[in-house]
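Dumping the structure here so I can ask a few things about it.
For this depiction, one protein chain was excluded, whereas all remaining protein chains were kept in their positions.
Right, subunit A next:
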Amino acid sequence: MDSKTPVENLYSVEPALNSSSRRSNFSIPSKASGGNSIREVNFSDLGSKPVRYGSRGADSDTYSTSQKEINDEDARLVHINDPVKTNERFEFAGNSIQTGKYSILTFLPRNLFEQFHRVAYTYFLVIVVLNQLPQLAVFSREASFMPLTFVLLVTAVKDAYEDFRRHRSDRIENNTLASVLVNDQFQQKKWKNIQVGEIIKIQANETIPCDMVLLSTSDPTGVAYVQTINLDGESNLKTRYAKQETLLKIPEKEKVTGLIKCEKPNRNIYGFQANMEVDGKRLSLGPSNIILRGCELKITAWAVGVAVYAGRETKAMLNSSGAPSKRSRLETHMNFEIIFLSLFLIALCTVVSVCAAVWLRRHRDKLDYLPFYRRKHFSGGEEDNYNYYGWGLEIFFTFLMSVIVFQTMIPISLYISMELVRVGQAYFMIGDTQMYDESSQSRFQCRALNINEDLGQIKYVFSDKTGTLTENKMEFQCASIWGKDYSGGKAMSQDQEDGYFVQVDGKVLRPKMKVKTDPELLQFARSGKEMKECGHIHDFFLALAACNTIVPLILDTPDPTVKLIDYQGESPDEQALVYAAAAYGFMLIERTSGHIVIGIQGERQRFSVLGLHEFDSDRKRMSVILGFPDKSVKVFVKGADTSMFSVIDRSLKINVIHTTETHLYSYSSLGLRTLVVGMKELSTSEFEDWHSAYEAASAALMGRTTLLRKVANNIENNLYLLGASGIEDKLQQGVPEAIESLRTAGIKVWVLTGDKQETAISIGYSSKLLTSKMTPIIINSNSKESCRKSLEDAIIMCKKFTTISGTTNNTGRTSRAGLTPVALIIDGTSLVYILDSELEERLFQLSCNCSVVLCCRVAPLQKAGIVALVKNRTLDMTLAIGDGANDVSMIQMADVGVGISGQEGRQAVMASDFAMGQFRFLVPLLLVHGHWNYQRMGYMILYNFYRNAVFVLVSFWYVLFTCFTLTTAISEWSGVLYSVIYTSVPTIVVAVLDKDLSRRTLLKYPQLYGAGHKQECYNKKLFWITMIDAFWQSAVTFFIPLLAYWGSTIDASSIGDLWTLAVVILVNLHLAMDVIRWNWITHAAIWGSIIATFICVIIIDAIPSLIGYWAIFEIAKTRLFWLCLLAIIVAALIPRFVVKVLYQLYTPCDVQIAREAEKFQTQIESGAVEIEMNPILDPPRS
């Protein structure tokens, strides 16, 4: 209101505004990296600068504005309010979006093109094409096309449906209306017609149609609040600013013209750089001046902006891409076997073609007249060779034909089945009520669909601390003010009447969250600033209320006289501090860029914000310069203890500083996050100096961030220590138990945190990551040499512990459990010297011997470095779990990335493969679902290999009895349907539904997870056993009918039907033999498939035009047929059954015993057994 009346004030608001715009232009990238430094690293340490994660941080911002002016050729020129001129070369996209991939015309070619990107489909296609050559036509045209068409059709229908939905949502979005300035008045225009350069007006709660630079808003200072939930999932409000120069222009009345020169469209939603020339002035624009498509305007009544990027060039559209794809370990292993199978296929084909070559050579004189060969063709009068291309070519053709006939040796259908199975598994994981988080109402999410089975083989878990192990719900716990510790607020007393409130215009304002208060401190805080002690307390809370970037929102309640204040901000620490200040009577009520209103003990006071130096990772502190109503100017600073104590005036009250340091130490050993608060009063000259420097720096076009940092550093010194605060970050529910379970399961849990060492260790103890039995080894080094030395010492020490305890315990019961477990605690500074140097190897050695590794004060990129350290040196699977943007790199680096969808933004979730609400869900995810998925997928792959091999081998045996000429007795339609109808459903159903053990057992004995570590369900040995079994079964299937029908009147179609049915029943019974849990769906799938096969065979044999007409009826009449069938099935399955029985009864694996225990538990469940089982749960196995 009157912020602009004093003339000099007008000018002082500008830099303030500018700086706060700068601030948030920082704090938004901070979500990506720096911001977590606000909360995760807690003003403490982010490691050295070069190892910062990503390029989106403040540095890049600095970089861009300071060093890089936008080149003309890299720039996009936008003439404000002149779309025609702007886009005169028609190079900018319109605002209509098309997320749909296909149009009706392009659907077929594009979809086919995309589908054939998969190798498997191309293989299919090549085989089909080969089959179309007349020389090679093994199958009829229809039959050869069918499998490929089927698969393509299914995928195409799926794609078409998805695309249809996209088109529909596109249409809705494109036809939404927005008001656009046309001929000096705002008119409704469809979104799709908006063009770059046009001026658009957005009303409150409207979605923004394209990326626009703000010109003016309803707020006199040019602030606009936007919610970016559609963009990055963060629900808190972000502030955006219109430039002062354009703020007062009203587009309807005066023509706004100008030129915006901005960078080319890119996908960085946290960065934007541009210049705007208005009225001859050149202004620089940053990310805080742009509002992006998909965001919603909140609180602000209206905002006017000019479109700079539209349609597909908006940042939101450029960012809409799927999760990164990873390939599962099992699939990688499987591909080796696939290569082997290809070799085997080639071997089979070679055998056939060599035999054919020998046969042709031996009969070369007779070929012309052999009644079943008849090389000569006489019909045309002259004699010529019919369908014969010479010996060599015939062999070559035989080879190709055998590839066509034996093509299913490579189980192409396996890839499709695996996709289906993973969808099914994901369905059950998502639907698991035990992985549903009540508090955040979030379900489990499966973002990557191709690594489900990897969850069963995880060996290392890398966990973030804040927000992952802890709730990231900050709670103000205690404060040390002027050397006095106030940590009494244990119980919230009833007489507090819902905490503190302020009355304004007859309305009661109340903070939304209540905070436990210390009664003594509350007393002091209320008693005014008369006493000296109370003066410090006053300043302390004023600092907490003022020195932050929190935006208070006034919310209505059902009671019209009561309003709630909700503090919106990006840092949970700041929120906690502001709520705490409010509880002690310093309530932040209003914040604009120029002033703040704080209700101090019920009295509204207005302070002008003269300047704000935002947090950055170098200074690790922030400061605000407040102009008091009594014209005095004070600077309030808060920051990490290390950075604060260096700028505190040590000459003052040295004992206060000492006690504060002691308090800080005790706070952090309680696991609290600490912040130190200081202030100083500025004299007029000091203020003048600062002000001019600040103004100059803010107005600078080049290197503004660096200049501002310099200004901040100048003012933030010789501070007067006020005190320190301790904020508790509560441990999530069930974390200690979860860590315990994971460790028992043989999974190593590493915690990587940005927190201080003391905090990290104390959290380590409270989460049972560290136990009193463990010997901690701590490495804090400041140089490479000392790093090397401490690593070597640590390795020796580690060896000593393990061997000594090993020998002493020789008499004892255990060897591994008896070792003194060693915990390694290492900090980020040491890691700087270790990672990417030859010391890595030693660190790896050391950490392998340690049961726990705890890394503190690590920068985001270091987290990824540590994951890489393990991932690159072992074959073990790694999993990274985290919630913040700082965990993104680690999540992407690990084999499996899990995001916690919690307090912080959704970047971790966006980058993750799986997302869930709580850390403890990791236990059911890994121990239960991971175990199941791994077992199921492993079995399914082996079974698919077997299934196809049996079928191919039966065909192969037959070829040996047909002069090696690739005749198939099994009708070609049965061959096609074999993997589509006859045998596909049971394997998918079993792979989705079968459970080797119940959830209860798996959670009770986490050690059972070791099955995945030992690769029990899929390994080379199993593969070979399976293939030998397939060989035996195919031989039995083929030779029993062969010998039984040798020299009889049997015709090819009839015996082919016998083979078809025998193989199908055999493979289905083989599966049935391995099914562990029979529920009705399994029954239906297996028996249904056998029945379906009979029906299909009957249908095929009821078609008169096919060669096998009525064969099944003729052969089914004979008893020999049924006896053959029975003999085949029993004889084929006996070896497998015997091996299985021997294995299960005499060398049972843990899973087997647990399964038996599960079944017979009811009988033997007695106290004695239970007691005997208890030691199992003893954790240390490391």
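The definition used in the following text is that a contact is a pair of C-beta atoms (placed from the backbone, for glycine too) under 8 Å apart; a residue touches a chain by one contact, two chains touch by 3 or more; residues count from 1.
Just so it is clear, contacts and distances are computed from a predicted model.
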item	value
Name under which UniProt lists the unshown chain, selected from "ALA-interacting subunit", "SKP1-like protein 21", "ATP synthase mitochondrial F1 complex assembly factor 2" or "Missing oocyte, meiosis regulator, homolog (Drosophila)"	"ALA-interacting subunit"
Given A:V832, A:I881 or A:L993, the one touching the chain that is not displayed	A:L993
Contact partner of the left-out chain, one of A:D556, A:D630 or A:E838	A:D556
Contact with the hidden chain (one of A:R89, A:K1021 or A:R1119)	A:R1119
Touch criterion as defined above, residue of A:I104, A:I654, A:L875 or A:L1145 at the omitted chain	A:L1145
Touching residues (missing chain, whole complex) on subunit A	235-236, 363, 366, 369-374, 376-380, 386-387, 427-428, 430-433, 436, 438, 440-443, 473, 513, 553, 555-559, 564, 566, 568, 572, 575, 813-817, 902-903, 961-963, 965-967, 969, 993, 995, 999, 1005, 1007, 1010, 1040, 1042-1056, 1076-1082, 1104-1107, 1109-1110, 1113-1114, 1118-1120, 1123-1124, 1127, 1130-1131, 1134, 1137-1138, 1140-1141, 1144-1146, 1148-1150, 1153-1161, 1164, 1169, 1172-1173, 1175-1176, 1181
